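Input: a single structure, listed below in structure tokens.
With one protein chain held back, the other chains of the complex are shown just where they sit.
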Amino acid sequence: MTTIPVASTTALVLDLAGTFAFALNGALTAVRTARLDIVGVVTLGMITALGGGILRDVLLGALPPATFSDWRYLVVAAVGGLLAFALSRQLERLATPITVFDALGLSLFAVTGATRAAELGAGVGQAVLLGTITAVGGGTLRDVLVRRIPTVLSSELYAIPALVGATVVVGAERLGVGGPLWVLVGAGACFAIRMLGVGFRLDAPRPPGAGSAS
Amino acid sequence: MTTIPVASTTALVLDLAGTFAFALNGALTAVRTARLDIVGVVTLGMITALGGGILRDVLLGALPPATFSDWRYLVVAAVGGLLAFALSRQLERLATPITVFDALGLSLFAVTGATRAAELGAGVGQAVLLGTITAVGGGTLRDVLVRRIPTVLSSELYAIPALVGATVVVGAERLGVGGPLWVLVGAGACFAIRMLGVGFRLDAPRPPGAGSAS
Partner (left out) sequence: MTTIPVASTTALVLDLAGTFAFALNGALTAVRTARLDIVGVVTLGMITALGGGILRDVLLGALPPATFSDWRYLVVAAVGGLLAFALSRQLERLATPITVFDALGLSLFAVTGATRAAELGAGVGQAVLLGTITAVGGGTLRDVLVRRIPTVLSSELYAIPALVGATVVVGAERLGVGGPLWVLVGAGACFAIRMLGVGFRLDAPRPPGAGSAS
């Protein structure tokens, strides 16, 4: 298997950080939702962490996926899952980490996914969409496997912040001002909008007439 | 990303019509089943509309999928989802549209999916199977995401009409009489069988001895 080189160290570090955050989130979800054993916990952590990048690379035709040909992703995802398993008791007492890790992974994958798609030749619109799919993909697989309506369909702002983060990065690059700064601005914007959405239980508009019914 | 050219204008028009029908169906399903917000509604519409074609192209190794490299599919799917969101109140009063849009998408994708698979070099059997997968794939993803047993597994005739439609098209082409006429015959046969199945609640045979139990 050949490894498609990641453009910069910044991108790689952010991508591995997102992988780690989603592995913690997925593993904690397994502990909390379904009281799974260690294999189930680590498996769900790894699927959550690697799923978005795999979907992106399948849609780009960049196979085998980077998360499979580059061992660092597999190791970081496995370590994150094992760590969450070992520390689940401590982490469970805190109500927020599961949400924060999810928002972190969402924000980091939105920008790194969009960057990677653009590098591999995707157009502006496709790069933004693929960044969003990278961001929401792993969590969607996670929710399907533990039989929840996926967050991307049901929750407070989830796809929209990812779309914003991806747009910032792709837009900056097209305007010739790309670089680590705008990557961080994009990720920061995504994270801020997502956490505001969770904090204030903001929803996107509902269908006309549906609000009164539910 | 390179676009794999679609053989004819007829095929493209029918494919976009199927995409539109499934986008309406998926979005209305989101409104009815889960009372989702606008992002959830449009997302489910787009997944229903694009899922079958993506599965087909992954199985053909024709990546990136046509639905991703050709913007028209993305736009038609998004417009269909937004339209269903805006008109959901009006459309919901009518009981049938959700079923009719599904049958339309099923019929159109069965013939266009089989045609595309044959064009890309699949054998007769594979082309028929890939047409069927294109037809039932999006609806299956839709059902998994809103936690229903997929229609293809549980419902009145669903995979069989798609199989019939795909067989008509591939068979006609192999006999040297392919063309728009047989594409319409295949789609029409699929639509008719599906709607008869829904109307008369016809099921395929059940396991011996199972009928009395349920």
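Note that the chains take the letters A and B in the order they are written out, and that residue 1 is the start of every chain.
Operating definition for what follows: a contact is a pair of C-beta atoms (placed from the backbone, for glycine too) under 8 Å apart; a residue touches a chain by one contact, two chains touch by 3 or more.
What you see is a predicted model, and the numbers here were worked out from it, not measured in a lab.
Chemist: Give the residue, chosen from A:Leu12, A:Val79 or A:Val146, that touches the chain omitted from the document.
Modeler: Only one of A:Leu12, A:Val79 or A:Val146 touches the chain omitted from view, namely A:Val146.
Chemist: Among B:Gly123, B:Pro180 or B:Gly199, choose the residue that contacts the chain missing from this document, as touch is defined above.
Modeler: Only one of B:Gly123, B:Pro180 or B:Gly199 touches the chain omitted from view, namely B:Gly123.
Chemist: To test your reading of the contact rule: which positions on chain B touch the chain that is missing from view?
Modeler: The missing chain touches chain B at positions 58-61, 63, 121-123, 125-126, 129, 140, 144, 147, 149-150, 152-154, 157-160, 203-210, 213-214.
Chemist: Which parts of chain A face the unshown chain closely enough to count as touching?
Modeler: Counting only chain A, the missing chain is touched by 1, 30-31, 34-41, 43-44, 54, 58, 63-65, 68-69, 71, 74, 85-86, 88-89, 144-147.
By definition in this document, only the chains that are shown with their structure count from here on.
Chemist: If you average the CA atoms of chain A and of chain B, how many Å lie between those two points?
Modeler: Averaging C-alpha atoms per chain gives centres 29 Å apart.
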